[in-house]
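Quick one: structure below, then a few questions.
All protein chains of the complex are present and in place, except for one that has been dropped.
So that you can tell them apart, the chains are marked A, B and C in the order they are listed, and the count of residues begins at 1 in each.
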């Protein structure tokens, strides 16, 4: 009789999570005769043994569904009082589970690796909408986010042109500017601002003014993790003192009045926010996620514990947690400089 | 030889403006032998005689273009020093223009009516993305905004479900909640908050909690013009004192922490903003705008000065500025109560 | 205790069917304390008493789902051996159902009316993607079809322009050309061909040639029900003799080689087909369908048997089957002539 495995999704939701689950279950059942359960709400479900059955009929039609049917949370397997490897081993034994598939970001992989070193059979699927994991060429969810951000740029452009305004769009990207870079190139932005690359307010305003002087409406795309080299510049502007509620004002909302104040060009900010991460995944993300799900079914069939799946070129590869962990993939200087060619 | 008319677009941009221009020019040229110019940047172009030629080739392919090729502004024909009817009459005479087509909202119609009473040949096309003009069943642009807001709800829902969060979406609607009402019904929102209808924070939290208790992720759609009956409630909440930068915090961003604080349910806000008004118009808006453009070509051919076009049922009607002006169309109580049936 | 009613969907599927079901169940439960079952696969489910329970949880999240969760068929309540009013009365009594809500097109309404005259408590919701029911300003599903057809025109246009080809798009519309008319206006088609209006091949080719001579790529939208006045014209063209498999060649595929042959302009046909009727409904259709569903819950609460709901202007009205039946709403001459202004 086939073995039985558990699947969990952890951290922020991402288009493609359900396609990973579906791919793993369909391949695991069909090819290896395995059976699967899903842990509810990430590591919480594993720690408390809260599971749902996952079979062919549970996962039918899931490839085009956003979010995750398993639920997710930011619960950690070591940080919560009831967690820890011994408890988790007991849960797995009680549920007759031969191993765990953890779908999540860098934090999830770190926790999974620690569990692996503590003797838990665990494998991983990398997940980040920001595409900032160095071990894989692309993560699922990123493509959907870029498509949505690009459509937003297309929409904002017509408003900018009609009002001869500067439009600022803030997109996701805490530590890496991939979404800003790709959507900005796709949408023909006049400035792309990313965490990897400080640009002074002077430089940004020079681009904006130059575009405006050529008779166009400047379009600025900024990743949420971008910071002005001297944020005191921001605070020197009237009305922005005491800015101490970051939830109510992303960098886009900080930049827009600064640009308007310095250039005299009417400027409006839009913060795309959660819209980037929800809803129907793009076909690209569905394919990538399905392939990763099928590949992780191979990992557990091979008892290749301590490994992640990854995309290398057009192939799905497997790498160890150690190879993957903590290596942030940022936009390289030369790629950014290449994009700057079409700025301003 | 055919007469010559000028067209202007004024106020906020709106999907369908270009289709109106195209419809007017195509019908005016083809049926009446008229010719057209466009005034640049709204009333400013009229006051300063800044025009561009508009003919069949200028307007080709315009029906699916967002924004307005003429540009727009909030310049008023009476408020600016160089404005006023005498100057405008001179501009029209100099340019050999027999009349003006003004496409804009209530402010534009008010100004147009005053010009009409001061002897200027002028007709109008009503424009507001908020759909709050009583004289017409629908305005173009509204449908596109509702489609975009509904897609946003669809996207946010998957995130809400995955994280078991309450999601708050702020949509446009300063004085009337039509976008919130329609997108909320379409997206299956659990609470729809509109300017016409005060709802207490207690009531909102009761809906949110009830939805959560049924195992679902609450979805709240709020129009930008909604206010809590007692906004002091907002200020009493820790961390929101001194809220004095309205640009950086719409009602959605005010509500989310209030809901989270009171219900203990994690809550996230998204402000849709300018994305609602830009980009490719929906087919519905293109058809309505084209029909209104063609109908306004009839108005000028009939010298029906002082009239607006409007949609009544499935027909395009004509009404006087006086009939149209200042009559805000708000969501009636019974329609709102009907929608509330499916809340909570 | 509340009464119990059954719902069925009959005929071709249509975006919005699920939203009608959801609207009826939510309002019926909440306001009237009614309960509901769904008959599976249209009249077949009614005749054989094949039902599923429909409650708040069954219909959750349905407003944005295409198709119908009840299934549909072309089974008729009188034409099948086990049908007929006596049998149906027995089924309803056995299931303790106080009445039936039939969602369907003209054929469904005809059958429903006959059942009503035979003593069955039945009400209706009009459904046709073609929008050709005179009793209502619009039917749900039509708007989605128009949006999809318009997007197809937008896409085909770029191909046509690049290759300097004539593109022919066949859309739905057996007896009425509403989809062709609206999508053609929205997409800026150069010729719109509808069942209501014969146009000779000569006239069509004259339009196509005129557009080409102005340096543009001709775009022709044709409703499936359009026929050339003299179809012998078609058969006279080399290679088209013996055309006897209508399933493999819609009018679009017949027209394209005729146009190419006569004008010498390379011409390509696309038949949009089933794509027009499936998938996520537009927000407009979801709102209309939800409102109709809620209104039909009122109908059964009022025991207003023999009535349909309908859209009149912005209001939902109720009309008798007799008022509604057999009145085809076709595109009026003046509307078609208006659209022709922008042809050629």
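A few points about this structure:
Basically, a residue touches a chain if its C-beta (ideal position, glycine included) is under 8 Å from a C-beta of that chain, and two chains touch if they have at least 3 such contacts.
Bear in mind the structure is a predicted one, so any value in this text is a computation, not a measurement.
Hidden chain, full complex: it touches shown chains A, C. Touch with the chain that is not drawn comes from one residue among A:197, A:282 or A:330, which is A:282.
Contact between subunit A and the absent chain runs through residues 22-23, 26-27, 30-31, 60-64, 137-138, 143, 146-147, 149-151, 154, 157, 182-183, 185-188, 216, 280, 282-284, 286-287, 290-291, 294, 312-314, 338, 341-342. On the side of subunit C, touch with the chain left out of the figure occurs at residues 9, 12-13, 17, 41, 65-68, 71-73, 148, 151-152, 154-159, 161-164, 167, 239, 242, 245, 247-249, 253, 257, 268-275, 277-280.
Keep in mind that, in the parts below, only the chains that are shown with their structure count from here on.
Judged by the touch criterion defined above, the protein chains link up one after another in an open path, with no loop closing it. When chain centres are set by their Cα atoms, the one at the greatest distance from subunit C is A. Chain B has the C-alpha centroid lying closest to the overall centroid of all protein C-alpha atoms shown. Separation between the centroids of subunit A and subunit B, computed from CA atoms only, is 34 Å.
Centre-to-centre spacing of subunit A and subunit C amounts to 41 Å, using the average Cα coordinate of each chain. Shared contact sites, meaning residues of subunit A that touch two or more other chains, are absent.
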